[in-house]
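To keep things clear, I will list the structure first and then write my remarks on it.
Shown here: the complex without one of its protein chains, the others still in place.
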Amino acid sequence: MALPQRKTDIGPPHYKQFLPPVIQKNYGKWKYHEVINPGLMVHVAESGDKIWTVRVASPRILATDTIREHCDVADKYCGGFFRYTTRNNVEFLVSDEKQVEPLRKDLAARGFKMGGIGAGITNVVHTQGWVHCHSACTDASGLVKSMMDELMEYFESKRLPNKVRLAVACCVNMCGAVHCSDIAVVAVHTKVPTIAHENFKNMCELPTVIGSCPTRAISPDPANKSVKINAEKCMYCGNCFTVCPPISIKDPERDGVAIVVGGKINSLRTSPKFSKLVIPYISNEPPRWPKVVAAIKHIVEVYAKNARKHERIGEWIERIGWERFFSMTGIDFTFQCIDDFTFMRDTMRTSSTFKW
Amino acid sequence: MKKYDTPLIDELEKGPWPSFVTEMKKSAKKNEMANDAVGHLEKCFKTKVGYWKHGGIVGVLGYGGGVIGRYSELGDEFPGVAHFHTVRINQPSGFFYTSAALREICDIWDKYGSGLTNVHGSTGDLVLLGTKTEALEAIFAEYSSRGWDLGGSGSALRTPSCCVGPGRCEWTNYDTLDLSYALTQEFQDEIHRPTFAYKFKIKMSGCACDCVASIARADMSIIGTWKGNIEVNQDEVKNYAKNGMDINAEIVGMCPTQCMSYDGKELRINNAECSRCMHCITRMTKALRPTGERGATICIGSKAPIVVGSLLSWVIVPFIKVEPPYTEVKDLVRKIWEWWDENAKPRERIGEVIEMKGMRSFLEGIGQAPIPQQIKEPRKDPFMFYTEDDMAAFKAKEAEEKKTGKYKF
Partner (left out) sequence: MEMSELQDKIFAFCEAAKGKKKLKEKDIINGINAESGLDKDEIKKALREMINVGRLMYSYGGGASSVEIPSEEYLREKGLIK
């Protein structure tokens, strides 16, 4: 069968055709919204019109048949209109209040999980992991599934002082903006890369490889027509591997994950913050990473018990002090927690006032 | 079709959270590629290592992005994933869809690919996971003839992305959906044909809540803000108090600029001192709303840790009007690219180039004056550049002071 004629440079379809009529009518004229429960909110327009949003979890990796099921649900209750969120949830947009409860019932019967709105834990931003990435040193989807199974109550019902945004990055490239999350898992290498010298010349550009190293650990190795790596300087970031395939950094027994906490991206109350390292290493334990899951749950619970209402994890820690965070959580403080890369000047304490 | 024994990943079908393994198996039932992807993943879980090779050279004729080559080292063992390329489809603004549109996307994908997707990828594209090189031209013809184009990849403008904005949010200060669409259309060439030193991301949020994380993961962050007062509906304030809100503790006490007061009856705001952080507005959305001139703050440079550490975006333009046809924003984007193009080495993000060349060089390059809103605090060291022009200006100012007898610091 002949293919249709391709078109180039057309960009995406115009968004307007995908907006339900009530949004078209009240576009930019919303007055307020109310969170009715963690899986349901209503937005009210100046005109008095309302739109209900039912939010549903998704594992981000979706089979086309599951997307079709979303379509079926939207056809039945939403005139075919729905959307996805930046954190991979599905949002069914209902214009008729009478459809809200039947929709929720139907979703529950189909096994969809509703939640994620407001001061709890919503879906996890994450990367491809072993499912589909060349530089992954863990599986992001597997970690997310394991974490969220354990934290489900915070998605569906139980409330926290404020949102806790979780993220998982399967290597330090951090394709998912892990670096500003309340709690994030970032997979790390822990060993100096090896080099297949015989392939270097054909596959890599010397200046690019040398330039890729943040710690200047890489220098030319003329005898091998390749490069060498200074083990005392290498911090295992893997950027040289990205630019030069003959460099190899994966190690199944040594690759693992670190946990960082206290980041946020909004400017509410305090400026956006980077997440900071608290647990430098936990071994990869597929399929369920029990220690990683336990650590995250523990941090969430200590936060839930001690933070003031509206404080994000990072704000709570800044109020009580990092020394208190470590004593409250019982997490071991290690050399890795002291910055010896680019932020030491900003992160060492420069006063004698601290808590015991 | 080969049946794989998958005891490890089967564990991830248990538990309440929706399972990606169940999704993969759903596609695997009717698709050979997805079936091999399931077997391949089980092997990764067993050996604790990945088998995907570096991205290869694949794409559609004329474009340099939108398709990411992916090959497995284990192509003989799992022929269905020997080629398993990613296709990025440029999402509509705000991720709004109709069932008809998504069904069409799914039908085409089932015809040519694994049936697996990410809805959506981190940048915002609708990501189709797993197809073969020989299917790429057909996939592109099918999608583009129906109005769907590819997104960005490689050293190019990546697919712009925005928050839900005026579609369903009372807090937005500009039309994020429309700006995202307009910039995507304006810069089609920069998305599809990689001519930059490295990637460039633009993200648009309607307010300081920043629901697309633009401040953390966009080279150019466009964050909505306003210049007028926050209007207070005192009746609604009373309702919040009546419904149990401790307004002094939760609102007044948490205001970062301490510009609010509440005497148990009325909530007052000293608007001149407000830094528009959105805390009070998000907590009392029925009672508080911004008024006056709307626009956005432009910040620049954020990125993840590679190479020398993460960056958050820096404020460069405190306020810009964001109205169709968005000429001012588009011109600024072009000026930013021009300076970047002149100064970047390969694989340098704009934030890194600004660190290398200095913020002054950048601000002068794009024609922005220095103002205190750009910084948290002034420099702490005494090492600074004085150009001949700077000195002439200082001297001229002093000469003027001598004439008028009045100091101007």
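Which chain is which? They are A and B, in the order written, and residues in each are numbered from 1.
Just so it is clear, contacts are C-beta pairs under 8 Å (C-beta built on N, C-alpha and C of every residue); 3 or more make two chains touch, one makes a residue touch a chain.
Given the structure is predicted, the values throughout are model-derived calculations rather than measurements.
Participant: If the full complex is used, which shown chains touch the chain that is missing here?
Facilitator: Hidden chain, whole complex, touched shown chains: A, B.
Participant: Using the touch definition from the top, which of B:D76, B:E134 or B:D263 touches the missing chain?
Facilitator: Per the contact definition at the top, the residue touching the missing chain is B:E134.
Participant: Among B:K48, B:R103, B:K303 or B:R347, which one is in touch with the chain left out?
Facilitator: Reading the full complex, the residue touching the unseen chain is B:R347.
Participant: Kindly state which of the options B:A156, B:I230, B:I247 or B:V317 is in contact with the chain not pictured.
Facilitator: Candidates B:A156, B:I230, B:I247 or B:V317; residue touching the omitted chain: B:A156.
Participant: Can you tell me which of B:G50, B:G65 or B:G167 touches the chain that was removed from the display?
Facilitator: In the full complex, the listed residue that touches the missing chain is B:G65.
Participant: With the missing chain put back, one of B:G94, B:P194 or B:P305 would touch it. Which one?
Facilitator: Of these options, the touching residue for the absent chain is B:P194.
Participant: Please give every residue of chain B in contact with the chain that is not shown.
Facilitator: Here the touching residues of chain B are 54-57, 59, 61-65, 69, 133-134, 137, 153-156, 193-195, 197-198, 341, 346-347.
Participant: In the complete complex, which positions of chain A touch the hidden chain?
Facilitator: Interface with the chain not displayed, on the chain A side: 204-205, 208, 212, 242-244.
Operating definition for what follows: only the chains that are shown with their structure count from here on.
Participant: What whole-number Å value describes the gap between the mean CA coordinates of chain A and chain B?
Facilitator: Chain centres of chain A and chain B, defined by C-alpha means, are spaced 13 Å apart.
Participant: Given the complex with chain A, which residues does chain B contribute to the contact?
Facilitator: Going by the criterion above, the answer is residues 8-9, 11-12, 14-24, 26-27, 34, 37, 41, 44-45, 47-50, 52-55, 60, 62-63, 70, 84, 86, 90-103, 105-107, 109-110, 115-120, 122, 124, 129-130, 137-138, 140-142, 144-149, 161, 163-164, 166-170, 172, 175, 177-178, 181, 184-185, 188-189, 192, 208-213, 215-217, 249-250, 254-256, 277-279, 282-283, 285-286, 304-310, 312, 345-347.
Participant: Where on chain A is chain B touching in the complex?
Facilitator: 3-15, 17-19, 23, 27-33, 43, 51, 53, 57-68, 70-72, 74-75, 80-86, 88, 93, 112-113, 125, 127-137, 139, 141-142, 144-146, 148-149, 152, 155, 172-180, 208, 211-212, 214, 237, 239, 242-243, 245, 250-253, 255, 265-270, 272, 274, 284, 286-288, 309-310, 341-343
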